[in-house]
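After the structure tokens below, expect a handful of questions from me.
Every protein chain but one is kept in place in this view of the complex.
We just call them A, B and C in the order they show up, numbering each chain from 1.
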Amino acid sequence: MSEDFKDSKAIQAQSSETISSGAGSSSPDLDYVRPAEVGDQDLYHGHSFITKWVFCQDAKVIGVQYFCLATFTGIIGLILSWLMRLQLGYPEAAGFMTAEHYYQFVTMHGMIMVVYFLTALFLGGFGNYLIPLMVGARDMVFPYLNMVSFWMFFVAVGVLLASFFVPGGPTGSGWTLYPPQAILEGTPGSGMGIILMCVSLILFVAGFTMGGLNYLITVLQARTRGMTLMRMPLTVWGIFTATVLAMLAFPALLVGSLMMMLDKLLGTSFFMPTILKAGEVLEYGGGSPILFQHLFWFFGHPEVYIVALPAFGIISDLISVHSRKNIFGYRMMVWAIVIIGALSFFVWAHHMYVSGMNPWFGFFFATTTLIIAVPTAMKVYNWILTLWRGNIRMNTVMLWCLGFIVTFVNGGITGIFLGNVSVDVPLSDTYFVIAHFHMVMGIAPLMVIMGAVYHWFPLVTGKFLSEKLGKWHFWLTFLGAYSIYFPMHYLGFIGVPRRYFEMYDSPYMTSAVGMNEFISTAAFIVGAAQFILIYNIIKSLKIGKAAGKNPWQANSLEWLTPTVPPEHGNWGDRLPVVHRWAYDYSVPGAKEDFITQTTPPSEVTDSKVEKT
Amino acid sequence: MHAGIIFFLVILGSVLFHIFTPWYWTDIASNWGSMDDTITLTFWIGGGVFVAVCLFMVYCVFKFSYKEGRKAEYKPEDKKLERILTWATTLGVAALLAPGLIVWNQYVNVPKNALEIDVMAWQWGWQYRLPGEDGKLGTTKIVNINDNNPFGINLEDSNGKDDVMIQSDVINLKNNRPVKILLRSVDVLHNWYVPQFRAKMDAVPGVVTYYWFEPNKVGKYEVLCAEYCGVGHYAMRGGVIVQSEQDYENWLQGQQTFSELIVKQKKIELNETKLVKK
Amino acid sequence: MDETNKKEQTTTHKIGIYLWIWGLLFVLSFFSYMVDWYQFQGLLRWSLILIFMFLKAGLIMAFFMHLFWERYALVNVLLWPMTAIACFIFLMVAEFKYTLFTRLFYFFVGG
Partner (left out) sequence: MSDPKIEGYEFKPGFSGMAADTASDQTMFKGVHWGKAMMWIFLLSDTFIFSCFLISYMKGRGSTPVEWPNPSEVFGLHVFGVDVPLLLIAIMTFVLITSSGTMALAVKYGYEKNRKMCGWLILATAIGGLTFVGMQAFEWSKLIHEGVRPWENPFGAPQFGSFFFMITGFHGTHVSIGVIFLFIYAYKTFAGHYDEQKRGWFTSIRGDYVEIEILGLYWHFVDLVWVFIFAFFYLW
């Protein structure tokens, strides 16, 4: 055991240094950063294959593990969406599919994409990889717990996928799992399916809590010298705030799942009123289905921002780096993230305007919901104002960013329709809702994920991804996805309700058959286009162009590690010392168009730096 | 450059699609034109913002694409601009919110002269009950439901005796008379939704929910279930016939009340017992 | 993880303060039990229960969990999220009243 920690003594030396590393600089006072409060973290260095790559305590490896597993579940979700679109667009070709299958696919697609794909990918994947690097820590504060977190997620995914193979199949109650139908006959998978879903969610929440504590404490307590909260890259802010939301919102999901499981297994009546089923009164009584909806959306709405806020953060960094310009209004951006996060706990019932809850809630929730629109709009303005008078590199990463802006603004605007209580009434439960949330929390975050992959791939592997393939990937995805979801809003205007297996006999629906065929075709193409990325990754790993250090000329700490890709412990002998924010691009008077966060002021005395 | 052009075409295409779309809302057949108006208002303001933001983005792509040696502007913050934008957005949002709240206020306050209709949902179908001459619906309980009492009316409640029972999935409504839809469900969540009326609300087992509208166009409409309720969800349809006062009265005459139903059932039972005795 | 803090050894509090709080907690628990013993009803009962509850919770958090001596940064981070809970409670009170009303009205009272 002792040799696993052999580096720790050498590293500890640095904590006793008092003056910054700017040795030999003319004015040490200018570069003064106060000494480290806490001694260096001693890390467990694995030696065997298992401790290095399987049960690994290195946050970067855990991040990649999260990324791969989330992507794997995401591909399953993608295939399910294909099957759904096949049924909706070309029902005659989907003869093998029954309504039961369809609803199971709908449910699993939704749950996988929201929780097991997007949440796990952003927080588990990007969070683990980027937080320690960006705040200048050696690792997450509790590497062991972090490892357990991933393996809990692994088990949760296993349980979720196991539900495909139990009698009755996976649950088909819609991703919202509304009782009573979720646990009653008449809904597919109302037996084992729903139980495994609840178990899987509880495991996910437990696992995520372990990871989430790590992310929070790393950001709050383990930043490097000079790294104040207001110098952190927005990526960290986004992931950090999303994690706070997750820590406070997942409890409601956990409680809801647990109570529903008790309703199913023990016959309690938390959510179950008296029910007449097939002429018989069931042994339930007195419960309230709306209570579950409140619990679910008390989790569910923050969940939307758990997905959106990391995307906001990452996109800010990508836009800034690739337009060679500081993010416009950094402080406003930070406050917007924090305010959106805080407000997201006060808006949940805007998903329930027509749920039969107390009708007076409509006033409260419409108001709070539209208040959130203000900080969100400010973020959009700041992104496009960052482009203004920038020096925009039109590479693949930037294309994804631009695609994000278009889809996010589109989805954000339709969100104002749905958040505004009486405007929501005709549109809720129609395809308009589907189009809205796919645009705003499906496609838009996906654009960010893709942009982030193209951006940070050189960091993780030391190789560039192919630009040519990347552009194909982008245009197919963006144009395809836009032509799926933009026309879909109009299905909602017609009044086509969601979660319909088929409805071609309805008079106004027949007019939309052509549109459905078009949407399905686009969906097949977009789905297939994602495999370009996988091909690109495999190809670039083999014969990609070597990236070298800091290939994008970025400022933030993750590019400034002594080795690329960074090793376990990230920083070699000496932790970096931070002197400025992460956005000093194109500073007047500076030699280059970027000044890294570790550059001491004495080295760039000529430049007119405004914010530090 | 190409990217900018394609993005521009996407924006242009979106606008053109909206103008020329053959798919738009069905002709309204109720008083909720105000909902359509709020949607239109949101469309103008929201759509304007969307187009403006995206065009600004496209302009930036054209104007500020990478040139070797050019330096981007360095301007971390612009307090004044940010303040202007915040206030403008707040104003815009308030302009959207206010009419929304006003319409919602109308939506939750039912007019006094509204005719109450009890819509009972089950997996997967509808049936309806109208108050009789006393204008009051009788209280119900799910445990009371049986073949003789399809709505589960409490027998001791005198209000329920004259209730008109329509054991069909089609309901007739009087034109230009507000109706208060009282929704209840015997099993899972449902939602009684007619796209032409715009309004909707979930039927939740264990409670009674409501909404109201005033049909104002004679015709026949399809009722859809708009809240997922199990495998039969997509097939859970019903119908509404909006007709003139005269036609409505004629139709109403032909319907059975609860006491009539009980009497009829009793006769049948008597006959059966007689048959058995014989 | 080994945080060799350069700070000096933390000073601990006098034992008296713990014993005091301990005693107070016993007394408050006894009082809240007495609320039930004497079968106070209505508003008096509720307010007494809540007062004793919050006093006990406050004492435990402030002294046993040392929150009284912690810096405001930590205290505020812990207490502000409670507004979300407060909002949830407040709205659920309105909700259960509404649910109960529709149940009584449509299933029992009528009219």
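The rule is short, and it goes like this: a residue touches a chain if its C-beta (ideal position, glycine included) is under 8 Å from a C-beta of that chain, and two chains touch if they have at least 3 such contacts.
Remember, it's a predicted structure, so these values are computed and weren't measured experimentally.
*Asks:* For the chain that was dropped from the view, give me its touching partners among the shown chains.
*Replies:* The chain that is not shown is in contact with A, C.
*Asks:* Of A:Y144, A:W335 or A:W475, which one is in contact with the hidden chain?
*Replies:* If we include the chain that is not displayed, A:Y144 is the one touching it.
*Asks:* Decide which residue listed in A:M111, A:L295, A:L479 or A:A512 touches the omitted chain of the complex.
*Replies:* A:L295
*Asks:* Footprint of the hidden chain on subunit C, which residues?
*Replies:* 1-3, 5-13, 15, 18-19, 21-22, 25-26, 29, 32-33, 35-37, 39, 45-46, 49-50, 52-53, 56-57, 60-61, 63-66, 69-74, 76-78, 81-82, 85, 88-89, 92-93, 95-97, 99-100, 103-104, 107-108
*Asks:* Suppose we count only contacts with the excluded chain; which residues of subunit A make the list?
*Replies:* Spelled out for subunit A, the touching residues are 1, 4, 18, 33-38, 42, 44, 141-142, 144-145, 209, 212-214, 216-217, 220-231, 247-252, 254-256, 258-259, 262, 266-270, 283, 285-288, 291, 294-295, 298, 578.
Keep this in mind: only the chains that are shown with their structure count from here on.
*Asks:* May I ask you to sort the chain touch graph into line, ring, star, complete or other?
*Replies:* Shape = complete; every chain linked to every other.
*Asks:* Is the C-beta contact count larger for B-C or for A-C?
*Replies:* A-C
*Asks:* Centre to centre, by mean C-alpha position, how many angstrom separate subunit B and subunit C?
*Replies:* About 42 Å separates the centre of subunit B from that of subunit C.
*Asks:* Centre to centre, by mean C-alpha position, how many angstrom separate subunit A and subunit C?
*Replies:* About 34 Å, centre to centre.
*Asks:* Going through subunit A residue by residue, note those that touch at least 2 other chains and give them in order.
*Replies:* Residues 288, 290, 360.
*Asks:* Could you pull out the residues of subunit C that touch at least 2 other chains?
*Replies:* Expected reply: 99.
*Asks:* Contact residues on subunit A for subunit C in the complex?
*Replies:* Residues 8, 12, 15, 37-39, 41-42, 141-142, 248, 288, 290, 294, 298, 345-346, 349, 357-358, 360-361, 364 of subunit A touch subunit C in their complex.
*Asks:* Applying the document's contact rule, which stretches of subunit C touch subunit A when the two form their complex?
*Replies:* 1-6, 81, 84, 87-88, 91-92, 94-95, 97-99
*Asks:* Taking the touch rule as given, give the residues of subunit B at its contact with subunit C in the complex, in rising order.
*Replies:* Spelled out, the residues of subunit B in touch with subunit C are 136-141, 154, 157, 159-160, 182, 184, 206-209.
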